[in-house]
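Structure below; questions to follow.
Note that one protein chain is taken out, while the other chains of the complex remain in position.
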Amino acid sequence: MGRDRDSMKITYLILIAGLVLGAGLVAGCSTPGEAGDALKIGVVASMTGPASTTGRDMWQSAQLAADEINAEGGITVGGKNMTIELVQGDDESTREGGIKAVTKMITDDRVDLLVGGFSSAVVTAHQSIVAEKGVPYIVTGASSPTITRRTDINTSMIFHHCPTTDDYGAKTTIFVDEVIRPAVNAQFGRPEAQPLRLAVIYQDSPYGKGVLEAVNETIAENRLPIEIVAEEGYKMGETDFRSLLTSVKATRPDVAYPAAFLNEQVPMLTQARRDVGLDTIFLAVECNDDPDYYRGLGQYGDASVIESRFSPYAVPRGAISARVEQYRNDYQSRYGGFPGMMGASTYEGVYVAAAAVEKAGTAEKAEVITALTTIAVPEMIESMEGGVISFANPFRESRSNLYMEQLHWDAATQELRPTIVWPDELKETEFQLPGWYRPGERVTR
Amino acid sequence: MALDLARLSRSLPWIALAVGLVVPFLAQGSLYLLTTASIALVFIIYTEAWNFLAASGQGSLGHAAFFGLGAYASALIATSFGLPPLLTSFLGGLFAAAIGVLIGLTCVRLKEWFLAMVTFGFAIIIQTLMVSPFAGISGGWDGTAAPPLVSSSVPFAPFVQYYLILAVLIGVLIGFRHLLTGRTGLAFAAIRENETEARASGIDPVRYKLFAFALSAAVAGVAGALEVHQFAYVTPEIFGTDYSFWPIVYAISGGLGTLAGPIVGTIAITILWEGLRGLGLTYARFVIIGLLLIVIVIFLPKGLISLPERLRDWRGRRGEPPP
Partner (left out) sequence: MAIDPGTLLQILFWGLYAGCIYILLATGVNLIFGVMKTVNFAHGTLLMLGAYVTWSFFVATGINPYLLLGATIPVLLLFGVAIERLAFRPVLGSHKLNEIFLSIGLIYLFENGAALIWGSDYQSLRSPFESVVIDLGGFSLPLDYLIIILATAGMLAGLSVLLRRTRFGLALRATSQNRKAAQLSGINVERMDMLAFGIGAALAGAAGTLWAVSGQVFDPYMGSVPAVKAFAIVILGGLGSIPGAILGGLFYGVAESAATYTLGGAWKDAISFVVLIAVLVIRPTGLFGERGE
């Protein structure tokens, strides 16, 4: 009997000792922050978990930016030369992971700035520690406007460099009224003032609901002649939309606007065109502007429209086109594969961070934050309103020039390819209604 | 000699307590480690809650419902009435307990499979309710803010926060220990083994099972509230399946039905998890957790804390003379 008490006791003691040791080991794993001549930027991205593809995209783009800056000799801060050093913060796409990663970067790695952040749920959970420590945070991936509008904590150090659901919902709706509605009315002999019938198919999530709200608000605020004939929600991850689409078809829309992720939008369009016979113009939110989307849709995507700000194929004319090509080629040769949208804004985020520190003349967080509120960084790979990245507005949101692309089936490559159809400054081709298009109503009111 | 050993094994909880008290200092001033430890404490409380329910033979696959309801209730009460978060955490627990009784009522007559599916379903239903009909109150998908557990104006706030949560854990442990070593524990064991026989010997399974649901939900709700007051924000993702599955993983790895099991399991898996991440593994981590769970269920059904016992058996079976 004494023997098992013995072994039990010993095992317990070993267990406890092991836990203590383990804690010590994990502590030892973190690199203590050193004051040096490096500007430490923490990149908050999901390297594991469901959002890891986007996270990897963000991290890799950040690395590209940092390496480019360092290759040019780093940045000059108050006379001294500094290199950019990136620290990876894997938020694991969970709230706990996010708070652990960000806390580690702030207190252990002693980062000077944070860049990144994708899921709004994850970001809202760690905002409080960022606010408490006053670390400038350039959010480049989260689409919820809440992030800079919270009233319970100080958000003055949080800068939103990424369009929100408000932005894309609004721009898309304006495009529908300015371009699609006249085209449909003209083609089918409807009076110029005839309203357009819009069906919104939204993911039941902050993203989908955000877009739906934005569409409704834009129509109300601008008194647009658009009638929302259907608002159909679906659960995230859904793959079978046939009944839903049949229901939408019954409302006879002129245009369908899904607020969906790629893995939902592709089956949705395919099923709509092939199975349900909903032959209408489909819009898409920018997160779908991805080579997988073009490949997945095949011919069913012909004539559909995507709102975008950074495309794998289209290059907006003007000041940024050379740099966009350069960025894409660099990314491809270094990592293989196309860079995505969140990567693009994170790439810019690193540059903005560097520029702000240079402007402030110091890496002191409070001064950097002040610099960020007034900074105007010339646009790089995304078209920005006024040609600059600026946060000089009440909610510190940068304003991108979102554009609309129309997809065309390219017989040569046997794939879809986009061309920009709006706004006029960036337009490459005119928006066209395809031959198979059927409007909601032919009868004039 | 025997007396010394007896005293030592009885003092093991005290040793563990000492370690728990000292952890913040072992963290060498790293806020990251302290935060990880505080989160781990919250999950120990949550796992203990789930474990208590499982001790009565009811294996819930949707405990995130209570974790989340406690969190939301506490956050909303605290923001609306300005009450201190520590108090509202317990109010949140009470709210979760009320829902727990309702859910328990639907589950008392169900066999294990059905109970598992129903509890899983309730978590989904509650999440859908929170984001649709009740979006006005709960903030819908945007979530809602929660005042911090310990205001940052308090000196050494992170330390105070850790000790507050530790105090709650100790209270929970004392409470559960009292119940599980007493009549309740015996009743649970009887119900778990064979409900019909338990009823025949005069135990009312319905009363005990409902009690288990209520108390388990209450403690889970308190844990949820403590977590969101740490983060200062709550979103509907808290009702997700992964939040329901973690306490199961922790409790089974540590040792189902025991008090030490959830503690050992949560700490061991948390360290394993953080450690593996340092090695850069992504999905492999989940694969390892899955394998661990399977191995433990098959070879070590009483969990890690039964390891010394099994080792002894194994040694004994290899032909060594019995002690």
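We just call them A and B in the order they show up, numbering each chain from 1.
Going forward, a contact is a pair of C-beta atoms (placed from the backbone, for glycine too) under 8 Å apart; a residue touches a chain by one contact, two chains touch by 3 or more.
Since this is a predicted model, take the numbers as computed values, not measurements.
When the omitted chain is restored, the residue from B:Phe43, B:Phe95 or B:Phe120 that touches it is B:Phe120. The chain omitted from view is touched by exactly one of B:Ala54, B:Ala145 or B:Leu226, namely B:Ala54. For chain B, the residues in touch with the chain missing from this view are 54, 57, 59, 61, 106, 109-114, 116-118, 120-122, 124-125, 128, 132, 192, 241, 245, 248-249, 252, 256, 283-287, 289-294, 297-299, 301. Touch with the hidden chain on the side of chain A covers residues 50, 52-53, 204, 232-235, 237-240, 242-244, 246-247, 249-250, 262-263, 266-267, 270-271, 274-277, 292, 296, 298.
Criterion: only the chains that are shown with their structure count from here on.
If each chain is reduced to the centroid of its CA atoms, chain A and chain B end up 35 Å from each other. The touching residues of chain A, counted against chain B in their complex, run 1-13, 15-16, 19-20, 22-27, 29-30, 47-48, 52, 90, 92, 94-96, 99-100, 103-104, 106-108, 120-121, 124-128, 132, 144, 146, 150-153, 204-206, 209. Chain B meets chain A in the complex at residues 1-2, 5-6, 8-9, 12, 15-16, 19, 23, 26-28, 30-33, 35-37, 39, 79, 131-132, 140-143, 145, 147-148, 152, 230-233, 235-238, 242, 264, 267-268, 271, 274-275, 277-278, 282-283, 285, 307-309, 311-312, 323.
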